[in-house]
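I'd like to ask some things about the structure below.
Note that this complex is displayed minus one protein chain, with the remaining chains in position.
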Amino acid sequence: MGPGEGAIPGDCRNAYELGRAIAGNAWVLVTGGRDVGVMDAANRGAREAGGLTVGVLPSSDLAGASSFVDIPIVTGIGEARNYINVLSCQLIFACGLSAGTASEICLALKAHRHVILVEPRPETARFFESLDSARTHVAADTGQAIQIAAELLKKQE
Amino acid sequence: MGPGEGAIPGDCRNAYELGRAIAGNAWVLVTGGRDVGVMDAANRGAREAGGLTVGVLPSSDLAGASSFVDIPIVTGIGEARNYINVLSCQLIFACGLSAGTASEICLALKAHRHVILVEPRPETARFFESLDSARTHVAADTGQAIQIAAELLKKQE
Amino acid sequence: MGPGEGAIPGDCRNAYELGRAIAGNAWVLVTGGRDVGVMDAANRGAREAGGLTVGVLPSSDLAGASSFVDIPIVTGIGEARNYINVLSCQLIFACGLSAGTASEICLALKAHRHVILVEPRPETARFFESLDSARTHVAADTGQAIQIAAELLKKQE
Partner (left out) sequence: MGPGEGAIPGDCRNAYELGRAIAGNAWVLVTGGRDVGVMDAANRGAREAGGLTVGVLPSSDLAGASSFVDIPIVTGIGEARNYINVLSCQLIFACGLSAGTASEICLALKAHRHVILVEPRPETARFFESLDSARTHVAADTGQAIQIAAELLKKQE
């Protein structure tokens, strides 16, 4: 998860690397599916590494979908799809912050999903830790994020 | 699409055969994802034939999901997921009839999706034809259903 | 419930009369809230008779809302709002038929709501009776529709 139009280059780079690593671990990538920002970068990374990508789109058709999405889920329910996005994930990586991304992190914590914040600002990390410290994780880089994810998935088995 | 708990054996047999044929054509199967009736049978058919299966679940967790679903989309929005189900399909096969199935066919026609009714009762076919005759198709068996689908997909390309 | 853009004059007349009678009985009117067809006519009738009107809109803002809606519910979830529409009603009146209206009737029956079809064509009535004969009711005119509704609500108390 991460910003669309307003994503900064560092967030997209992290998302691309996470996409590659998710595919490398034979995990399935789930994103909001649009052709901008963190979503597009993560899908591109996973596609290039031979992974399977699912995009949960807000729109009622394929316009605006990332060309790197293999399985587009066309919801037609706008931003309400953020809820489906997080429920369909076993855990969430967050690269960067926007109102939309923050809503997904909150919905994820509410639904008892673990969230791994990648290179967050300290005050961002503290905010989500204040909502649910047990399920908010902080990673200094994408390598650490993948390591935390692998450990969490092992426990969920 | 088709009934869950109330499915009759003939509908499940058709769904199983369609699942196999969908996989055989390298198409992706999308269903409501539950472990009963037409949904479960179609997923079993597709899985056995080596296909990829997506299940758009009404529930907020994996309880009740078909074990033959590869990609569970956990919506948590109950029967409102019928809308997502049909929007995410390029075309719809309907095996059997129930209130839920009929709602999906109606939403599909409303969203301008083609619907192929497999072995429908004549009055059922007439009803949906009265809503949208151009997008309602009738197949005498699963073989004809797949043939109609292939022709429709060719035109959509 | 009833068609929007494609509504015929007779359906709108019935909807207007039902709106007036719903308000006259001090019931609350719930519709899809748009400014066309059966929705707009029902809201106009209820407003003129001093009733309270709720409109469950598909859009993410007030554009296209009927000016006779007192309480607009802005869902932003498109046609998936049909589900909310029927769940929020104690019973449903249907004036006319379209794919969207038929989806609402089906979702209503699936959710165990009673549906009163006002002046339906015989084959339409038979179709919905085949889905759930116990909850499908046929009214020859709006007067009979209101009478059936009053009896059903009495039993629900």
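Quick notes
Per-chain numbering from 1; labels A, B and C assigned in written order.
Basically, a residue touches a chain if its C-beta (ideal position, glycine included) is under 8 Å from a C-beta of that chain, and two chains touch if they have at least 3 such contacts.
Just so it is clear, the structure is predicted and the values come from calculations on it, not from any experiment.
Within the set C:Ile22, C:Leu91, C:Ala111 or C:Ala149, the residue that contacts the chain not displayed is C:Ala111. From the set C:Val28, C:Ala49 or C:Leu152, the residue in touch with the chain omitted from the display is C:Val28, counting the whole complex.
Screening C:Ala7, C:Met39 or C:Ile84 against the full complex identifies C:Ile84 as the residue touching the chain left out. Checked against the hidden chain, the listed residues C:Ser60, C:Ser130 or C:Gln144 yield one contact partner: C:Ser60. Listed here are the chain C residues that touch the chain not shown: 28, 52, 54, 56, 60-61, 71-77, 80, 83-84, 87-88, 111. The chain not displayed touches chain A at residues 77-80, 82-84, 97-100, 102-103, 106-107, 109-111, 123-124, 126-127, 130-132.
Chain B residues in contact with the hidden partner, per the touch definition given at the top, are 60, 76-80.
In this text, only the chains that are shown with their structure count from here on.
One simple way to say how far apart two chains are is to compare their mean CA positions; for chain B and chain C this gives 28 Å. A straight line joining the Cα centres of chain A and chain C is 40 Å long.
Listed for chain C are residues 77-80, each touching two or more other chains.
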